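The complex appears here without one of its protein chains, the remainder shown in place.
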Amino acid sequence: MVVVMSPDATDEDVAHVVEKVESVGGEAFVSKGVVRTIIGLVGDIESFHHLNLRTLKGVADVHRISDPYKLVSRQHHPDRSTVWVGRPGQQVPIGPETFTFIAGPCAVESPQQTLEAAQMAKSAGATILRGGAYKPRTSPYAFQGLGIAGLEILGAVGEATGLPIVTEVVDARDVAVVAEHADMLQVGTRNMANFGLLQAVGDAGRPVLLKRGMTATIEEWLMAAEYIAQRGNLDVVLCERGIRTFEPSTRNTLDISAVPVVQATSHLPIIVDPSHASGRKDLVVPLSRAAIAVGADGVIVDVHPTPETALCDGPQALLGAELRDLAQAVRRLPDLVGRRPAVAAGAVS
Amino acid sequence: MVVVMSPDATDEDVAHVVEKVESVGGEAFVSKGVVRTIIGLVGDIESFHHLNLRTLKGVADVHRISDPYKLVSRQHHPDRSTVWVGRPGQQVPIGPETFTFIAGPCAVESPQQTLEAAQMAKSAGATILRGGAYKPRTSPYAFQGLGIAGLEILGAVGEATGLPIVTEVVDARDVAVVAEHADMLQVGTRNMANFGLLQAVGDAGRPVLLKRGMTATIEEWLMAAEYIAQRGNLDVVLCERGIRTFEPSTRNTLDISAVPVVQATSHLPIIVDPSHASGRKDLVVPLSRAAIAVGADGVIVDVHPTPETALCDGPQALLGAELRDLAQAVRRLPDLVGRRPAVAAGAVS
Amino acid sequence: MVVVMSPDATDEDVAHVVEKVESVGGEAFVSKGVVRTIIGLVGDIESFHHLNLRTLKGVADVHRISDPYKLVSRQHHPDRSTVWVGRPGQQVPIGPETFTFIAGPCAVESPQQTLEAAQMAKSAGATILRGGAYKPRTSPYAFQGLGIAGLEILGAVGEATGLPIVTEVVDARDVAVVAEHADMLQVGTRNMANFGLLQAVGDAGRPVLLKRGMTATIEEWLMAAEYIAQRGNLDVVLCERGIRTFEPSTRNTLDISAVPVVQATSHLPIIVDPSHASGRKDLVVPLSRAAIAVGADGVIVDVHPTPETALCDGPQALLGAELRDLAQAVRRLPDLVGRRPAVAAGAVS
Partner (left out) sequence: MVVVMSPDATDEDVAHVVEKVESVGGEAFVSKGVVRTIIGLVGDIESFHHLNLRTLKGVADVHRISDPYKLVSRQHHPDRSTVWVGRPGQQVPIGPETFTFIAGPCAVESPQQTLEAAQMAKSAGATILRGGAYKPRTSPYAFQGLGIAGLEILGAVGEATGLPIVTEVVDARDVAVVAEHADMLQVGTRNMANFGLLQAVGDAGRPVLLKRGMTATIEEWLMAAEYIAQRGNLDVVLCERGIRTFEPSTRNTLDISAVPVVQATSHLPIIVDPSHASGRKDLVVPLSRAAIAVGADGVIVDVHPTPETALCDGPQALLGAELRDLAQAVRRLPDLVGRRPAVAAGAVS
């Protein structure tokens, strides 16, 4: 930590800061400049936080220097992690060696629609099935998902197709029932800072897919992952899904740089959601290609057998030729960045 | 709703849209331009949503024309509402005739700190006490609030000072216990889109203070209020607390225009939080003055007897001279915009 | 300046940084932490810039501590400045004692329209006339202003009404001719970082109204003012006119906090443009009230005798009742924040 004194700070002000720092066992190194004095702090950062240094007389600013997250940081865990999703013997990896293709319908609407979407996804090369039973919607008048009935459909379709299931949980009270039916719990963009939910999924004994808040900095996102990790669950996969900017031509702006930025500071795997980032199906294939090339550990994509009748996000769901293009990209491109498509542990690639 | 066809749409494409609209009982008015055709839809907007018109062949875009919220809209409720906070006989209004000053510590730390802060607030003219027992924090390592012990302290201090209490609830599972101790439930910026929590506070039988999501549009914010209203609770007060922008000199950017914008479209009262918007105590007084002048229905401000030792947001808490300046502004300025300071129903102004 | 070393930096890396700093006559204070080492630099900041410290081995980050602007800073010029606009004997102040009301049409369209707008402005209490002869427009197909003919109209109307003139200049090649006809040169939001233009107006011998770039930080804005000041012209008035954010209900988001933030760090006067900030005439009066209350040194507002036929920004031009409301606010409110309306030096208030 660095304390910057204001130009009119007195020697007493500086001495008072030093004294405070030393009172909690820290060391303070004073650099007296022509205009300003700065003080470098060495010691336990948590104890410094409690000093409220910013409120002391003569203090202009306080800069934090180290990363505020620990368990998810690469600092003491230099190797990037692999998270395994699915039942023993059928687990699919998400990590640095592979490229994982996750696909499925935005919302579970019926057994048939879910099964068809799952078969489309599987034929295109997907090895994990996504699908929403609980849908957080901006409007209270929009379709909110089938709830438990949706979970049961997902479970059955997962059984039938052999694909592990990832599905969103939006309320801490639902974590137990969702964990019963799903192989991986998704925390959505609107709930990234719902700390009660983060703690609940941290306790649930399932891998977690943590979407970036649409206006969260990368640091805040990693802090949200830290909440989960703190409960003893390090099986967290991050998902970049676009951030809110002034540009209106896409629903959100895919922050593709977030992939290498996260990989430089955290050991957690990170995938990309081009469907929700853009909201436009004509962008899903080029953005998926970009995700592979930039080094993402996977993509998660909306598919729907009949987008015309979809109850949620139909305009971004892939079908036909676009899905074939995506399948081809997922088969061919990962090799160029030194990865292989991720398949279930027991499966033949 | 207006459907915009792409330049290469055929007559069949247009006919197909018209047919779909008519199939759910709507009317479609076709305007054929030189380059594009547009179709105006008249009828039930919910049924149009289910048509997924954006996925039809030849459709370039679909524009929504009417506001998506209903219960909180001024359209069928032209008079602005007043929300009353506190026990019968001691209720304080928040609404168009008055200016309500809410103050207190960011976090409840101890009985004494809370009582002192409440007395400071009251002397400065505040008529509602704020204070946090549950604190949503970006870092899992930061102080998370005293929980139920904090609620009890708040209740006792409210009793002692005669001030109604507003406090934040961060988890749907805590709504009942918070509603027992507090006169008004606050939903914080990080939970504005936590729809389960919105529904729970909608059911709790207490007025709600709904902070704007730090990256929510005004429309999304009013949709969040609609979630609460839908459960039968129209006693919702909105609170503008700054939005996230690229400007780093303040913690957030106070969107002062949101006050008249909201008042033009919704009947709900709206107040301003200059402490969290700016994160700087030197800005709290000028921004509070601006809030009064722009026509806000109140302000909510952090005060703390000893900011140096505050466990949360010390740098923005007012004290001494600044608090006196604020007290003076709150006494003098509301009159200039045709308002009087809000006092409890039975109190002598 | 503070150099933050990465956790894996070696002692040699640290020594190399120290050596570099000392090679240009600076001092380096090393604080060795458990995880990281930080180095505080004392000396001439410009010479440190040339070291490219960020590229050195083991360096994780470099933080600048002091403000990068000098001439416009309050550090060596603690009193806030007053800028005088107009010919000797008729000068109108913009500064900390007064509140200056500037009004006029967005674009000069004809002698009659300009004269009528000027009379409206004057009756409402304005003491400086604004009007555009050169209009920077996003579309090459939109009205671009009357050019020199417009300057001549402005000059004549200024003469007739006794109001000093402020008008925009968009090209360094036009500075001389604009300075002949106008009392104050405006640099618009799109040109805030047009450094050739800034230098040209710095040389022109007229006070300058410098609008904030719609996506400029306050620091970048003050650096733009520094460009003008560097040419020997310290008569610069800043104008906050809204920044670009994600909120669509106003054209821009008025950053009202910029007023006290600028006043805390720079001695230059700062005014507010509520018309361009919001793009909505129903917001101009409340935002003007907020500007006065927050402590701005003035406002600049669009008025037009017949907004229906305006060639530019008609929807935001005031007329009739709204203009009367604004006139009343400008007469009554400044007194509450210790200011008087600004009138020409020789005029009777």
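The letters A, B and C name the chains in turn, as written, and every chain counts its residues from 1.
Keep in mind that, in the parts below, a residue touches a chain if its C-beta (ideal position, glycine included) is under 8 Å from a C-beta of that chain, and two chains touch if they have at least 3 such contacts.
Nothing here was measured: the structure is a model prediction, and the numbers come from that model.
Of A:13, A:203 or A:255, it is A:255 that touches the chain left out of the display. Considering the full assembly, A:290 is the residue among A:290, A:312 or A:327 that touches the omitted chain.
Of the candidate positions A:28, A:83, A:172 or A:243, contact with the unshown chain belongs to A:243.
Against the chain not displayed here, chain A makes contact via residues 215, 217-219, 243, 245-250, 253-261, 264, 277-278, 282-283, 286-287, 289-295, 332-333, 336-337.
Annotation for chain C: contacts to the undisplayed chain at residues 46, 49-50, 52, 54-56, 68, 136-142, 170-173, 190-191, 193-196, 214-215, 220, 223, 226-227, 230, 244, 307-311, 314-315. Take chain B: the residues that touch the chain left off the picture are 2, 4, 7, 27, 29-36, 38, 40-43, 61, 63, 65-66, 75, 244-246.
Operating definition for what follows: only the chains that are shown with their structure count from here on.
Interface residue usage between chain B and chain C, two copies of one sequence, is largely shared: over half of the residue numbers at the contact are used by both copies. Between the two copies, chain A and chain C, the C-alpha superposition involves a rotation of 180 degrees in steps of 5.
Separating the CA-averaged centres of chain A and chain B is a span of 28 Å. Measuring from the averaged C-alpha position of chain A to that of chain C gives a distance of 40 Å.
The residues of chain A that reach two or more other chains are 244, listed in rising order.
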